[in-house]
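The other protein chains are all here in position, but one chain of the complex has been omitted.
The letters A and B name the chains in turn, as written, and every chain counts its residues from 1.
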Amino acid sequence: MTHFISSVEFIFGLYCLLLLAVYVMLFRMSSLSIRRNLRQRGSRRIQTLLESEIAPGVSIVAPAYNESVTIVNNVRSLMTLFYPRYEVVIVNDGSKDDTLPKLIKEFDLVAVDFLVDYLVPCKEIKGIYKSRDISHKHLTVVDKINGGSKADAVNAGINVAAFPYILNTDVDCVLANDTLVYLMEAVLDAKERVIAVGATLRMSNSSYVDSGMLVEAALPKPILARFQEMEYIRSYLLGKMGWNYLNCIPNVSGGLGLFDKEILIAAGGYDPKSLGEDMEMVTRMCMKMCDNNEKYEVKYIPQTLCWTEGPDSLKMLTRQRIRWARGLMQIMRTHRKAFFNPSYKRFGLVVFPYNAIFEFFAPIMEILGIFFYIYLILTNGINWQMAILLLVFVYMFSVFLTSFSILLDNYVYKYYKRRQDIVRLCLTAFLEPFIYHPIIVYSSIKGYIQELFGKKHAWGEMKRKGTLTPLSPNGAKK
Amino acid sequence: MWDKKKRILVVEDNEILLGIMQFVLSREGYDLLLAKSGKEALSLVSDESIDLIITDLALPFANGFEIIDRIRKSNTNNQVPVIIISGYRDDNSIVEGFEVGANDYIKKPISPSELISRVRLRIGHA
Partner (left out) sequence: MLSTLGYIIHDIRAFFEGNGWPVFVIVALVLSVFFWTACLIGIAFFYYRDYRYRRAYSRIYPALRDFIYEYILVENRTSHFPVDKLGLDLDNKLVSKVVRHILHDFIFTIGGEKGQSMRHLFNELGFDKESQYEIRHSATNIVTTVRSLANLALMKVSIQDTILDRLQKSPQAEIRVAASKYLLQVEGEQAFDKVFDGLYGISQLHALDIFQTVVQGNYYGDYAFSQWLEVSKSFAVNSLFMDLMVYYQELNEAQLWTLITADKESKTALKAINSLGKLLAKDSEERLQALYTEESSLAAKLEILKALGRVGQGKSIDFLNGLFMDANLPLSLRKHAYRSLVAQKPYSSALLRKIEEQVDGEERKLVRSINHPMVHYI
């Protein structure tokens, strides 16, 4: 029996040590990669691309479902991004409200003859609308039959898009004016072909947004949204930027991602059946590049370019996280052949195993750990001194990591104009392990169980209710 | 009134350029209205009488193309001359600017004396 216990202890100890090592590595790599980014940024003017006559074109694809209340302002805000060559493709995914009539009225749209080339699968496109206003000639509205998922709607947009790069976003995301410039700079300033780029996302919950345009960023007041903001900052600046250093980014979130259209199509487009369609897409794109024996990069930049409305109720939050957990599990299952598969190079040897061992297994290990603790307590086999010491350390380490990502965030740019916001954010780090983290672990486990027993996910319903975020900052600390 | 000063609406979100244009044009004797976003500009256009509009293209809330397009399609004051000042140097932007109904297109950086003569060409001296 003692042998069994020490073996279990050993496994847990090893796991924690490995995890610790990963975080220490991320700590170092994220600083390096952010410094590199700022150095490159500092050695050029933002106007270079803005004033360029040969800047590559970008198609912004944004699906909308029952967004009648905000659609006009949101489209308008997408139409005023600063970039010399881009178009906006809004996909009305069979809305049941007056999303489409509103767009038609506001932008003076008419149906045009358009033969859609179905390069990636999607539900039937009923009509393509263009504006009679010359000033809106870069706007295309796609009206399609509801496909029940964001993936299907984005695919429809890809089939209509004209430019070689696709910016995938949600209509309810508020983008910074310079979004396209920053993302395209990242694409063009690389050694290898860049197949996807992402940037930091934050919560728009308490920020001052006027007519779909961000006027001033602020820390969310509701505690749940504030936890999410903190989680996003950590996940992007520490996680994504850290992996960026090794060119090992596992996911570009669905809230804001710029993709190489050719590879997107070659990989088959988004999978409407996936619950984590953004990560699944990037996974397939990476594998496609490896299959073709082509070198590639997936990149992240530390600047915040997108503000999204985070779920503000416990119910919504758990539902979102259950979906992410199920999505992750689906990916682990469908693409398991990549696991430690040398022919997928760094993707097969680093990205995928990391995701499987640390992203996917972390909540499971955590729950098992708690059970093990309880077992030890019940059998009086616990060394209390040691246990408390460990807990204090883990707690302090998590507070440190969070504070460090806040530091990195401030290094990149000072997003909060008010000083008390940053103080509050730093204090939130102390509460997170007690309040927010258990919710996330609970949701993940619930998601795994649902996925295992094949419960049908209430995808459609959830997304429809409104302004929620179908995006997943993967690499979030579990 | 025949001796009323000519009035120019300047739409620009860059403080420095806005300041320079304000300084240069008011020295020439023009009366100025300033707007920092497309929204402000559109509300000013509908409320005030204006002799000339100078606008940037990359603007928050409504870009320069849209401002011009809306003015040209409105019922009042739709003939007002418009000069675009923009950092976009590509042919598409320039062509589109004239398509929506701009009368002139100046690429940044601007020369103040050139700006004044182009303004005079449209509406004469103040």
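One rule holds for everything that comes next: a residue touches a chain if its C-beta (ideal position, glycine included) is under 8 Å from a C-beta of that chain, and two chains touch if they have at least 3 such contacts.
What you see is a predicted model, and the numbers here were worked out from it, not measured in a lab.
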| item | value |
| --- | --- |
| Candidates A:377, A:396 or A:435 - the one touching the absent chain | A:396 |
| Touching residue (missing chain; options A:18, A:32, A:162 or A:370) | A:162 |
| Chain B residues touching the omitted chain (full complex) | 14, 16-17, 19-20, 23-24, 27, 89, 108-114 |
| Touching residues on chain A - with respect to the absent chain | 6, 10, 13, 20, 39-40, 42-45, 47-49, 51-55, 110, 112-115, 117, 119, 130-132, 137-138, 160, 162, 185, 188-191, 262, 385-386, 389-390, 392-393, 396-397, 399-400, 403-404, 406-407, 410-411, 414, 419, 422, 426 |
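Methods note: only the chains that are shown with their structure count from here on.
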| item | value |
| --- | --- |
| Chain centre separation (chain A, chain B; CA means) in Å | 40 |
| Chain B residues within the chain A interface of the complex | 38-39, 58-63, 65-66, 68-70, 73, 87-93, 96, 99-100, 108 |
| Chain B-facing residues of chain A, complex | 47, 50-55, 76-77, 79-80, 82, 84-85, 133-137, 177, 210-211, 213 |
